[in-house]
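Worksheet for the structure shown next.
One chain of protein is taken out of this complex; the other chains stay put.
In this document, chain identifiers A, B and C correspond to the written order of the chains, with residue numbering beginning at 1 in each.
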């Protein structure tokens, strides 16, 4: 079976987005809080998955959190401190593009922290997450998988497509040689931090479109019934002919003559 | 002449995005700062234009700023204070989805501030912007125009499409009756705040795709020559067969059976 | 036995401040983190105790945290979120002038939260504090006691002394009628949250000077041995006659003629 075409993907996605939109309205109106953690292989498709969700929702409600490397001072703080700042308020959704699990992933594999720190992290994270869930937060964690063959193809695309070149970081080159180490780090992390109150879900992203559909379907299934009666927005007639723009101080610039380029 | 098709738009956009990508690299490497202000008619297409730019660039470099209504405390501060916080550092781009010009637009028209405050704002803004430009910031301001007929069509789409319903705010209903008042407020604002160091550009967004191309072409033309020699990223061979994912603690969930739905 | 005189207090305090200063240097050089929570009866002397400590130390190292009432958005967040932001980085000291224990004190007694919220708070706080202590933070909690007779005298002083009037809040009037309710809330809080890793200490502040000495002595005794070899700062001779101020653009204003007032 081949990959989904763009058309197949869009047709399959449409009804899921409607469900997602309903869920967001339920979160807002019943004042829930949702945290979704996106982790996974480099190039697996975290960004695209987050985009699929975030583009459908009101950015005032749904926040994407992609923190840079910690500052000197943040490195000296409680490890979770800089993430806590971005937890959702009631009615909000926080999508973490990488998260506190950096410590068990990239930091562990690349040696950016000590193995004692990794061990301490893995021990403390279930309690930390328990606190959030006890406070009423819904917390779901996804790890996006892909084979190295796919990863290599996607790295090559980033290398060769100037529009995507910025996605390629020096760390990526090193990560290629550490595919197995990442696998081992993931397994250790799953063993220590998969819990009923904050479950991990692995999703196969060798086909990114299919992966996104699978992830979104799973996320929607995990939320409670989110059906609410549909909104009724009163919308009066305009009552006069629609008005045209009129210009005094300056006029719009001439339109871009795109067709000239194709003559 | 009819509207651009999606295909025409994408073909025309592609080379512009490459220029944009080059410009962003120039901003980063030569440590420039770029501020682009997006204002305009409701539904004109600010969000889509910002998205066109932001999706092409590294979110670490290019920040979209869409501030909520000011808090009680912010209302009591220097008017520009909460915007200043989001000015770009060297190498960065700040795209303002609405901006300090709220005071001359929605706040003025809806009566959220006094007319003295509007007058004081219009008097102070050229000096404020001069400060930024003197400090080396590139500052360009776009106002997106559309006739009320288009606006009504787009409001209707938001009303009827649940996926876009969140874009419809109670203020929109009131704004429909104030189309002319917005025009007048815009003209007054242009007269007071168009300046060589911080120019306004009006772009016709009755055709949104064409509007986006026109805006981006104009923005690129305003930047200095941004050509830099192309990057050379060393990319060694993998040196072994690509590795496959292997799973211990848990396995990926089954793929979403999208095709079942279409049988 | 009467109250300590100012002179007796200062003589007794001096050596303790030297120990405190040593402890702060130890915290800085060995990269410890210290959190001290100050709770207690209104007027008991939290502010004065914190001042005694903070004035001795470098404000870059020792931070006083006295948060205002939570904003609307903060009320909708994880309860601990706004406090976490102020936890110390390595080498730092955070003195909390009131703290997360507001929920078990003023909020519980005044009805600013539900009794379910109090119960949930008391259940969650030991785990929250365990997380911090497991991360290496030293955490000590003080509750300052005083009889209502003293409290009334101090309220009267605030009422009659314009320099201290700002310390009197509308809540204080109501708190007078709730002296017993505060006692009960304190006892419940102590029973639920006194723990070896984050102990509570009650200090009698009927004599505020004696209370401060007692608190500081206790705090110093709880810290590990903080002796470090003394610093040696090389301090060369000036090598020339000391220079006098000289003025060009403007001169200092004339000195305030305080003596005229007393003639």
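To be clear about the criterion, contacts are C-beta pairs under 8 Å (C-beta built on N, C-alpha and C of every residue); 3 or more make two chains touch, one makes a residue touch a chain.
Not measured: the values here are computed from a predicted model.
**Q** Touching the left-out chain: which of B:5, B:30, B:81 or B:230?
**A** Within the whole complex, the residue contacting the unshown chain is B:81.
**Q** Where the complex has a chain not shown, which of C:125, C:139 or C:210 is the residue touching it?
**A** C:210
**Q** Using the touch definition up top, pick the residue from C:56, C:71, C:117 or C:130 that touches the left-out chain.
**A** Selected residue, touching the omitted chain: C:56.
**Q** To test your reading of the contact rule: which positions on chain C touch the chain that is missing from view?
**A** Within chain C, the residues that touch the unshown chain are 4, 8, 11-12, 15, 17-18, 21-22, 24, 41, 51, 56-61, 66, 68, 145-149, 151-152, 155, 159, 162-163, 165-168, 173, 176, 179-180, 183, 187, 190-191, 194, 200-204, 207, 210-211, 213-214, 216-218, 230-231, 233-236, 238, 242-256, 258, 261-262.
**Q** Name every residue on chain B in touch with the hidden partner chain.
**A** 31, 73-74, 76-81, 84-85, 87-92, 120, 123-124, 127-128, 130-132, 134-135, 137
Here, only the chains that are shown with their structure count from here on.
**Q** For which chain is the distance between its Cα centroid and the global protein Cα centroid smallest?
**A** The most central chain here turns out to be A.
**Q** Measure off the straight-line distance from the CA centroid of chain A to the CA centroid of chain B, and report it in whole Å.
**A** 21
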